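Here the complex is missing a single protein chain, while all its other protein chains stay put.
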Amino acid sequence: MTLYALTFALLGVGLYGLLAKRNMLKKVVGLVIVEYAVNLLLVAIGYRTGRGAPILLPGDDPALFAAGSVDPLPQALVLTSIVIGLGATMLLLAMVLRLHQRYGTLDVDRMDRLRG
Amino acid sequence: MDTILVGFAVFLLLGSAAALAMRNLLSAVITVGLVGMGLSILFLLLGAPDIAITQVVVEVIVVTVMIRVTTRTADEERGRPRSLVAVVAGVGAVLVLVGAALAAFASLPAFGASRAVPADWYLAHAEPATGATNVVTAILLDFRGYDTLGEVTVILAAIAGALVIARHIAGDGTRDAGGEPDRAPQTRNGEEAPHA
Partner (left out) sequence: MREDGDGLSVIVQVVTRWILVLIVVYGLAVASFGHLTPGGGFAGGVVIACGFVLATLAFGGRSGPARAFHRRVAQLEAAGALAFLGVAALGWTLGHFMQAWMPRGSGLTLASAPFLVLLNLAILLKVGAGLFAGFMVLVLFDRLTDAPREGEGGA
């Protein structure tokens, strides 16, 4: 339960950074932290105390294996989510570079003033 | 075991807060890379070696690219926070989140006591049905193959978008990422300023 609470706190930290920071790069960092928190929460929900990875080793008894592994489904979805997050982060960074080129700053407030 | 997990989670929390609080952007980016490494150890402890491996390598690339962008833009963060409205909005969003979290906790099974029914089915049937001993791969590529197909499409779109934006940044109409940068600018569309 403590782990859930800490994960939500991590999500809150990232969300605060995303909304309240002025620097575009800091906002990207905030988004990356939010991604971490969501991925961690999903994997944590699938965890079962004292059980191992969902990989059948040679010599394992399939019946014991099914009763002794963590939930593989959230893991498969988080794996996709991590790689998509990487693609999205790269797209965002390209946009950040474009904004910097256009306005000469990464500060959103100054961008507001420079617009037009 | 639980204390180790909680310890790592506290490390992640402190590292993230430090990354957001730092003035120097380069330090912030490197700190967030450190947080990602800690996260991958946590994944490993939670019984997810697949995700741990992916997280480590993804972290390396993200940090490399972000350092590249940071040194390129070379912008120190200014002192003041954004504005009162933004800070209030940020704190408000976090409070709403905390409320939602409290409501969600009520319906979640306790940590480590997942009751998900599909899990047992997948664990029992993955190897006989697909021949893969790694159940995560069996789900990813076989049972839920359509998800992966969509995911591949999303990455294609994201990277294509980044390429298009970068072409705009370069502004010289080179055809792909490997075009010669020294080629004279060509007019590709009406947006480019006329040259002397």
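All chains are identified by letter, namely A and B, in their written order; residue positions are counted from 1 within each chain.
Everything that follows uses one rule, which is that contacts are C-beta pairs under 8 Å (C-beta built on N, C-alpha and C of every residue); 3 or more make two chains touch, one makes a residue touch a chain.
A quick note: this is a predicted structure, and the numbers were derived from the prediction, not measured.
Considering B:5, B:58 or B:94, the position touching the chain not shown turns out to be B:58 (whole complex). Considering B:45, B:108, B:124 or B:166, the position touching the chain not shown turns out to be B:166 (whole complex).
Annotation for chain A: contacts to the undisplayed chain at residues 53, 55, 58, 79-80, 82-83, 86-87, 90-91, 93-94, 97, 101-102.
Remark: the residues of chain B touching the chain excluded from display are 49-50, 52-54, 57-58, 60-61, 64-65, 68-69, 72, 130-134, 136-138, 140-142, 145-146, 148-149, 152-153, 155-156, 158-160, 162-163, 165-166, 168-173, 176-178, 181-182, 184-185, 191-193, 195-196.
The criterion applied here is as follows: only the chains that are shown with their structure count from here on.
Taking the mean of the C-alpha atoms as each chain's centre, chain A and chain B sit 5 Å apart.
The part of chain A that touches chain B in the complex is made up of residues 1-23, 25-26, 28-30, 32-33, 36, 39-40, 43-57, 62-63, 65-67, 69-73, 75-80, 82-91, 93-98, 100-101, 105-109. For chain B in complex with chain A, the residues that touch the partner chain are 1-2, 5-6, 9-10, 12-13, 16-17, 19-20, 25, 28-29, 32, 35-36, 39, 42-43, 46-51, 54-55, 58, 61-62, 65-66, 69-70, 72-73, 75, 77-78, 80-83, 86-87, 89-91, 93-94, 97-98, 101, 105, 108, 110-114, 116, 118-120, 122-124, 126-128, 133-136, 139-140, 144, 147-148, 151, 154-155, 158-159, 161-162, 165-166, 168-169.
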